[in-house]
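Missing here is one protein chain; the remaining ones are kept as they sit in the complex.
Let's turn to subunit A:
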Amino acid sequence: MPVRWSGPAVAGAVIVALMAALAVAGPIVWGDAAERIDAGAILQGASAEHPLGTDNLGRDLLARVLVAGRFSLALALAATLIGAVAGILLGTLPSVLPRRAARLATGTVNALVAFPGLLLAMFTAVVAGLGARGAVLGIGAAIAPGFARLTQTLAATVAGADYVSAARMLGVPRRRILSRHVLPNIAEPLILNLTQALGGALLGLAGMSFLGLGVQPPSFDWGRLLFDGFSRIYVTPEVALGPAAAVALAGIGFNLLGDALARAAARTTVRKAEEPPAPPAEPDEPDPGAVLDVRDLTVTFPGGSNPVRGLSLTVAPGEVVGLVGESGSGKSLTAAAIGGLVPYPGKVTYGRLHLGGRDVATLSDKELGTALAMVFQDPLAALNPALKVGGQLAEVAVVHEGASRAEARRRAVDRLGQVHLPEPERRAAQHPHELSGGMRQRAVIAMGLMGTPRLIIADEPTTALDVTVQRQILRLLREVVAETGAATLFISHDIAVVGQLCDRVVVMYAGRVVEELPADRLAEGAAHPYTRALIASLPGLDTDRTRPLAGIPGTQPAPDQVGPGCAFAPRCSLATERCTTERPELDAHGPRQRVACWEVS
């Protein structure tokens, strides 16, 4: 778990380290000074000899604050451990016990969470007896319900996982499911919570001692010192402020460190960005007829990884181009790069990236927002679950075209009708979860039609849908393209879908285009061994059932492991010596077809 060392994180780590050192060394170094009684110096304020003053026996308060660190921290640690262990046990009970007992355990946790923590702590402390032990048990009891609730919630999310279902079917006992499947997968957030609970326990214990419920003389912790000094706060404030500052500093330290750890756990590694490669020189003349004209598009991630390398592509008005390849071939990142959506820290360079004849970098958000429509795989993720469908569509027209609310709404209903959503009036007033998957995808397409799209990018728009619904959506896309004359880039891993819908097919492998051909030539005219293998591995309704299906042995290389030669060579049956050392360029192969392969061209 890499921690990003921001200011607060460093401060937290330093304070916690200091506190640990103090707990170890404090009593050894200042132990005698803290206990030395000096009848001639009782109840003094700050002086050069006693920076924080002295107490009623003339003992040096600075030494006593430094020595009290060990006891204060040890008590906090004990209270946190008691609270965490009790809480985690209580929180995991519902997943181990039979149904009825589990419900009782859940109810108990609910009741405890509803109970004010301080009250719970004081009640326990009084019952357990005044003194350090009572205070520790009290604070432990106050911490436990929070831990129990967190454990329960985390365990419930894991308990629904398929691997837990699988273990149950295999007859793994509940206890083992808990220890092998549930706890290891929720340990991280629990440990993070522990650091923050430690800071809370420290403050809580100081509070208990301050109320007289905690540590009793002759023992002393920070809270006790604060309690003793508080009566003198108007005369010599430093005697109370010293221990108060120690409590506050330790509390802040643990909380800062806990926050930093929690944030580090939530964040994925970001390696230091490297110099982006120089953009390729402006290539040949742009294609005047194309809506989308891409030359030498490259997406780079830190660490020398190039998921898209030198990709070129054109799409004409009214044309549907299919971009096909296995997962990891870079097809979705290509779409993201065109839409300006490559996630940080990815870098996009290109020789040319023109949309409607203009460089996309020069287009305003508004222009890009109306000229480009994007349809994604998961329509539920593309729609805001909290907003009504009609309102979300209307927003496009309001934001990008300055239409009035009423006009935008009318258009939204009109567009929903255009994508054949039954009862568009009623659907517009519904939330996304009330629509089926197919209806949602129609709504997303309708959203793209709110502007006047010149380019539609559809990234796996039917992968999450059934074949029957898929067929309807493909028909709808065709219809929309015919009506609007928009250029369409259709991305899919399913070459059969691409072959059915598209005019032209672009096959990608390891970030590069390996073949480009008219869709109706796929069945007979595909030339690249990869394209042919993709087609062969597809079961159809006339596939010979007596013979094994063809597959492609091996896996596609990761973007940072592509060698100098043809990336497909290790999986290719035609590969020769040359293929592994020298990369073939995309060359013409018959009319309207281009192939990058040494062996077929």
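The rule is simple: a contact is a pair of C-beta atoms (placed from the backbone, for glycine too) under 8 Å apart; a residue touches a chain by one contact, two chains touch by 3 or more; residues count from 1.
Everything below uses one rule, namely that contacts and distances are computed from a predicted model.
Enquirer: Write down which listed name, "Transglutaminase family protein", "ABC transporter ATP-binding protein", "Aspartate carbamoyltransferase" or "Cytochrome c oxidase subunit 1", is the UniProt protein name of the chain that is not shown.
Expert: "ABC transporter ATP-binding protein"
Enquirer: Among A:171, A:217 or A:288, which residue is in touch with the absent chain?
Expert: Counting the whole complex, the residue in contact with the absent chain is A:171.
Enquirer: Sort through A:403, A:552 or A:600 and give me the one touching the missing partner chain.
Expert: Of the listed residues, the one touching the omitted chain is A:552.
Enquirer: Which of these touches the unseen chain: A:231, A:384 or A:537?
Expert: A:537
Enquirer: Any idea which of A:423, A:466 or A:479 touches the chain not displayed?
Expert: Hidden-chain contact among the options goes to A:466.
Enquirer: Of the listed residues A:127, A:523 or A:588, which contacts the missing chain in the full complex?
Expert: The single option touching the absent chain is A:523.
Enquirer: List the residues of subunit A that touch the chain left out of this view.
Expert: Here the touching residues of subunit A are 161-163, 165-172, 180-181, 184-185, 326-327, 436-437, 466-471, 493-497, 499-500, 519-524, 533-535, 537-541, 543, 545, 548-552, 555.
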